[in-house]
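Excluded from the complex is one protein chain; the other protein chains are retained at their positions.
We call the chains A and B, going by the order they appear; numbering starts again at 1 in every chain.
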Amino acid sequence: MSGLRSFQALVWKDVRTELRGGRFVVSSLAFGVLLILVVGMALGGAGQLPVDWSAGLLWLNLFFSSAISIGRHDDKDREMAGHWGVLLAPMDRSVIFYAKWLTTFLFVFVAEIGMIGAFFIILNQPAPKHPLSFVFVMLGGTMGLTGLGTFLATLAATSSMRDILVPLLLFPLAIPMFLALIQLTVFAFGGISHTGVWIQVLLGYLTILFILPWLLYEPLMEV
Amino acid sequence: MLTLHSVAKEYDLRPVLDDVNLALERGLRYSLSAENGSGKTTLLQIMAGLSKPTRGKVLWMGQPMSAKQRGLVGVVLQSSFLFGDLTAHENLSLYATLYGRPGPHRLATEWLQRIGLEYAGNAFVREFSKGMKQRLALARAMIHQPQVLLLDEPFDGLDVQSTKLFQDLLQQSQEAGTAVFLVTHQPTEASAAHRRFTLKYGRLVDLP
Partner (left out) sequence: MKKVAYFGTAVLGVFGLLDIYFALLWSPPERSMGNLIRILYFHVGSAWIAFLAFFVTFVCSILYLLRRNLLFDRIAVSSTEIGVVFTTLTLITGSLWARPMWNTWWTWDPLLTTTLILWFLYVGYLLLRGTMAGMERRARISSVFGILAFVDVPVIHFAVEWWRSIHPLVIDDTGINMPGAMLFTLMFGVFTFFLLYLVLLYIRSRQETQKIQLYKLRERVREIRVELGGF
């Protein structure tokens, strides 16, 4: 199926470019760890934070640093209008979005691992009580965050205020997911005993993010 | 093959193209001589499937252009549509894959030879000179054997050798049945065309 092969080719292109010194991962990681450090200082070097707060701070940092880096995710493509060349190809254009989502997810996730390490170390947090759940929440949350971020970065691509617009539009739209991720992280840390409705919220978000671009991508991609 | 029916395009409610009718036929060469800002780029973008017209239709064999039919069109515009952090070979095999051609790597190597860049196959495109990028862009546009070729001033700034190469390649594809639509300022190129146009107030006008 040509769509699948095109998808693979586009993913490979992004991964290749990043491995050749794209510096997306490195800069996102650096900024993310820096934020954790600054938060730690802002809290006066506090150690044992209540689990509600630490979960909230973790996601605040992840959202913020991602929102800033995702805006740049296709800068390289635009240098010689490569992104237009891809639009010429005979495939469903939403494939372009899904490929971008996957690669952005991979890069942000790698950067996140470093950030999470910094979070546990610098803010002196105890290990999560349900580590498997914690991993799932991280994966799901990053998927949702990068999906929405990628979509908005494309939306705001032709705006002169693109770099501030992506975080400005991302946060309000992502509030339900943000709240869900915090609650699920609190659960993973052992702060509450059940996840309640929040898994459905997260899954609902991911479902919408899978479907909506497929519907809205064509008008978005016209030149 | 590719036909435009009463195509109009507005930008900021200003008509850039107005009632454009055009029918491209196999193996013929068409030239468009027009000033910057006359709408020539917009016209090419619409023909390539990048833009949608405000009014009118773009048809392929009488049917509205679908995604699949985009694959029958090859386009060279002012930007090269290449990826600077990939090698020349990788760029070509990427596009060959995107267009669903079998054996993309082999095709990429073939085409690098045809445009005389086989020595630079493993060099990054961001290090290429303008002429090299343009040659690579032409290969990119032709690698999927399009039935229509759209080119926006492809001979601009090319040296003599590259110009000859381009002319040869265009001639070969024309003989193979491709319709070639060329936007050019150069009178020599324009005179070689079967039909010549210009754009006046957004309308396509035949030149004698």
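Here, a contact is a pair of C-beta atoms (placed from the backbone, for glycine too) under 8 Å apart; a residue touches a chain by one contact, two chains touch by 3 or more.
What you see is a predicted model, and the numbers here were worked out from it, not measured in a lab.
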item: Listed residues A:19, A:175 or A:203, member touching the removed chain; value: A:175
item: Chain not shown: contacting residue from A:11, A:60, A:165 or A:206; value: A:165
item: Touch list for subunit B against the chain that is not drawn; value: 10-14, 54
item: Residue ranges of subunit A at the interface with the undisplayed chain; value: 151, 155-156, 158-161, 165, 168-169, 171-173, 175-176, 179-180, 183, 196-198, 201, 204-205, 208, 212, 216, 219-220, 222
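The working rule: only the chains that are shown with their structure count from here on.
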item: Distance from subunit B to subunit A - Cα centre to Cα centre, in angstrom; value: 37
item: Residues of subunit B touching subunit A in the complex; value: 45, 48-52, 67-73, 75, 77, 79-86, 90, 94-95, 97-100, 125-126, 133, 140
item: Subunit B-touching residues of subunit A, taken from the complex the two chains share; value: 2, 5-6, 9-10, 13, 16-17, 20, 22, 76-77, 79-82, 84-93, 222-223
